[in-house]
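For this depiction, one protein chain was excluded, whereas all remaining protein chains were kept in their positions.
Let's look at chain A:
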Amino acid sequence: MTQNATKFSARKVQVFYGDTQAIKDVDVDIEDKTVTAFIGPSGCGKSTFLRCLNRMNDTIDNCRVEGDILLDGEDIYDKRIDPVQLRAKVGMVFQKPNPFPKSIYENVAYGPKIHGMTRSKAELDEVVEKALRRAALWTEVKDRLDTPGTGLSGGQQQRLCIARAVATSPEVLLMDEPCSALDPIATAQVEELIDELRTRYSVVIVTHSMQQAARVSQNTAFFHLGELVEFGETDSIFTNPQDHRTESYITGRIG
């Protein structure tokens, strides 16, 4: 393990959809300024766990989360925590690029606007530019900020979504298979971007591609059937897995 400070600390996390248990006893520490990858076969609960980290599961009616998830030592499921505030702090990028059907500028400015983070138009312009630069999109769109975000290419749309997420100055970025709808070139661009984002944020990425996990992450967690099977540095998980299920998965025997 690297020596960065712990950002998220999860203990005994259980997630239920109605009566079915989707996550069993997950303990995991997610470090600051590190890319953590969640890998595992479909339906193993990695996305479900990711969505616990910014309480997106709250929007699902029959979903129930037990156990403790601490962000900087504070329980995010505490009654005093407002999920709306939490989500500004823990940004999220989804599987399919989902820009709002509004202009590029409006897309990025939306978060800062609803959280009242800027006082003037000039300040907002600055925030938008900074976010687009961080998402490596600025040079491509600076001349057409008022054109619809939905008119961009798939890869650009996904980077726009990343810009939208970083515009609220989050501390953690959650990415749910951010490259699964992109072509290889756009994927390479986003992966490069993830590596840059690591200098400022703690990044958690769910991916189906083990190559991608190996390329971008420092830590890797392997989920199987709702359990966290193995968690450690990416290199050791891939070269020297401790659990036979991990080994089977990364060598392609299960999944």
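Just so it is clear, a contact is a pair of C-beta atoms (placed from the backbone, for glycine too) under 8 Å apart; a residue touches a chain by one contact, two chains touch by 3 or more; residues count from 1.
What we mean here is this: contacts and distances are computed from a predicted model.
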Among "Molybdopterin synthase sulfur carrier subunit", "3-isopropylmalate dehydratase small subunit", "Septum site-determining protein MinD" or "Phosphate transport system permease protein PstA", the UniProt name of the subunit that does not appear here: "Phosphate transport system permease protein PstA"
Residue in contact with the excluded chain [from A:K7, A:K46 or A:R164]: A:R164
Hidden-chain contact residue, picked from the options A:R87, A:R134 or A:R159: A:R87
Listed residues A:D19, A:D61, A:D78 or A:D143, member touching the removed chain: A:D61
In chain A, positions touching the absent partner: 54, 56, 59, 61, 84-88, 91-94, 96, 98-101, 110-111, 114-115, 150, 161, 164-165, 167-168
